[in-house]
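Provided herewith is a single structure, encoded as structure tokens, for subsequent inquiry.
All protein chains but one are shown in place.
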Amino acid sequence: MNQPVAHDVARPRWQAPTPREHRNYPYNCWWVAASSAELGRELLGRWLLDTPVLLYRRESGEAVAIENRCPHRAAPLSLGCLKGDNVQCGYHGFTFAPDGACVNVPSTGAGLPAARIRAFPVIEQAPFVWIYLGDPDCIDQVPPPHDLEWARDDSFRYVHGMMPIKANYMLLKENVLDLTHFGYVHAKSFGISDWVDPPRSTTQGDTTSYHQSFDRSPLPPVFAAPLGLAPGTAYNRENYGSFVSPALQIAAVDFVEPDSGTITGRFRVSHATTPIDASRMLYFYVIGRDHGTSPEEMDGLLKGSETGFAEDEAMIEAVQDMVLCDPRGAGAPEISVKADAPGIQARRIVERWMARESG
Amino acid sequence: MNQPVAHDVARPRWQAPTPREHRNYPYNCWWVAASSAELGRELLGRWLLDTPVLLYRRESGEAVAIENRCPHRAAPLSLGCLKGDNVQCGYHGFTFAPDGACVNVPSTGAGLPAARIRAFPVIEQAPFVWIYLGDPDCIDQVPPPHDLEWARDDSFRYVHGMMPIKANYMLLKENVLDLTHFGYVHAKSFGISDWVDPPRSTTQGDTTSYHQSFDRSPLPPVFAAPLGLAPGTAYNRENYGSFVSPALQIAAVDFVEPDSGTITGRFRVSHATTPIDASRMLYFYVIGRDHGTSPEEMDGLLKGSETGFAEDEAMIEAVQDMVLCDPRGAGAPEISVKADAPGIQARRIVERWMARESG
Partner (left out) sequence: MNQPVAHDVARPRWQAPTPREHRNYPYNCWWVAASSAELGRELLGRWLLDTPVLLYRRESGEAVAIENRCPHRAAPLSLGCLKGDNVQCGYHGFTFAPDGACVNVPSTGAGLPAARIRAFPVIEQAPFVWIYLGDPDCIDQVPPPHDLEWARDDSFRYVHGMMPIKANYMLLKENVLDLTHFGYVHAKSFGISDWVDPPRSTTQGDTTSYHQSFDRSPLPPVFAAPLGLAPGTAYNRENYGSFVSPALQIAAVDFVEPDSGTITGRFRVSHATTPIDASRMLYFYVIGRDHGTSPEEMDGLLKGSETGFAEDEAMIEAVQDMVLCDPRGAGAPEISVKADAPGIQARRIVERWMARESG
């Protein structure tokens, strides 16, 4: 795990790249920048929260995130190349160290302190590389990245992936906070048709959670097979999840043998969303379980999840299009029901995160 | 023919989705939503006058038009499915009746009066399905859809089609109101080269019309063949047409035997245009005649018309591009001549339609 990069003391007061009225995401928050598997000795350029970010690993393997914009003539540094741990711009050769210092300008033969770029604190907790894009002065007041403890538990195996989605990140958050969509969006893929009633939901501080128990409910094939049970077996399921930060939603299913009350299987999903800008996001997902963990079964889990998440993507992008095309904009109606309670709590929590930034 | 759908009495005051300064189309007008052939038991989603519209037929065959936007979380209802005469949203299963009522929310097991969506009055007069998107309180003051009487005349056969065009709808209206473009846009396709002089034009109320007589003029091949005459035969043609509403332009040619004065053939075209938004339209055309009506000849008529209308489309889209790219905008010059009189009258008529909306 990397330590956050040290910051230069003499720097101008931090300013958010995008004014608050044009976004619904806080900067003073840890966000997922990439999956661990994405980073290596190739330069990876990404826009995250309207910020050009360059990601790579040092020779030691440590993850680095710096501004992906040469301050000389605005070339994306991702078009350049690595020189050891440093990045050389592909336009005129300005070279930057992982801490953002400009260590060489070829036409002068020297470094250039004024050309320092931002280096962003990163924390790697596989399978995620987290980034902090906010006010450096506030980093200590910000909750650290949520640790996916189960992912380090040897009895678990997981698969993961990333998809860019052309929609505001909260549309994905609201999707995973209202699982009544399973019977419609995923009717043909996941085949989980019994998530109909709104769950119990609770909010504690800045975490909103839902919990729903299915008692002696027929197991859908997608759940039965990894447990080694026949589809339709009457079984108990405890379904619960939490919005733990604007960056991350976690979800769980515990499978419980109805007679003994024994947990016979644990299933976990983490949904990390990082805004590219107000109408696009990167969606990083991790899906794991402690049963049905053979390579073939895990491969099936990944393929099935990709199919299902593509269904979510299509729906969410259609909603974003509707919002963008409708001239009524925010004036168009929005009706909520009890199943939306967790999603509405999540919006309020995001507002509180953002309100703290100006305080 | 369907009757307009009944409206809820207690509803908020109607407001146009787009402010007047951003459009040149009235809402209080019947527009063509689709051709009869397009509608069936599949969901058809369309933007018409900046409004998301969902079209389908009831089990009885009656056409339905409701808002294509779930008021829950803005999903396009066209991604859902039909349940009998109702539409079930593909996101969380909210279900709507043809009158817009929300008759079921699965997570509550009940309907939700507050989630009512708009239902739009529709009138089907084959081959067109007309829609009223305007102020419900004004529907009785609005002229009904123009009836294409000839299309119900057994001696006629017609073909029809629809093309989306990336241009303001009035560019098509002005195109069909100034037929001097035939000698240039359609020089190689229709081959009608004698429409050179501006026609007589008259305006009565909100209808502007043109009329032009061709006396003993050589028949172009496209007209001669269906009449069973040799190309170039000296023949009389009475060409006339009217802008009957912002939604519809009708045109006619009567072929007259020069010696006897007998009408030996009647040719009819209807051009319906419906704005998608200020720079895009749907163009619905119907072309019929009472001679040369064998299936092979009608197929030839359709193919030839498609070729010619594609020429109009290319020109009109080029004009729209010019208007959008030119930084002078409305300040760029526009010079009119006598042949533009019907088109200019049409603009004034549209302005009067729009002025009545605010009155």
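As written, the chains take the letters A and B, and residue 1 is the first residue of each chain.
Assume a residue touches a chain if its C-beta (ideal position, glycine included) is under 8 Å from a C-beta of that chain, and two chains touch if they have at least 3 such contacts.
None of the values given here were measured: they were computed from a predicted structure.
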* Asked: Looking at A:L44, A:L82 or A:A115, which makes contact with the chain not pictured?
  -> A:A115
* Determine which one of B:A16, B:M298 or B:A339 touches the chain that has been left out. => B:A339
* Structure fact -> Where A:G84, A:P106, A:P231 or A:P258 are the choices, the one touching the absent chain is A:P106
* **On chain A, residues whose C-beta touches the chain left out of the figure** => 17-18, 22, 47, 50, 52, 69, 71-76, 79-80, 88-93, 105-108, 112, 114-115
* Residues belonging to chain B that touch the chain removed from view -> 174, 178, 180-181, 183-185, 196-198, 314-315, 318-319, 321-323, 325-328, 332-340
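In this section, only the chains that are shown with their structure count from here on.
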* Distance between the centres, which are taken as Cα means, of chain B and chain A, whole angstrom -> 47
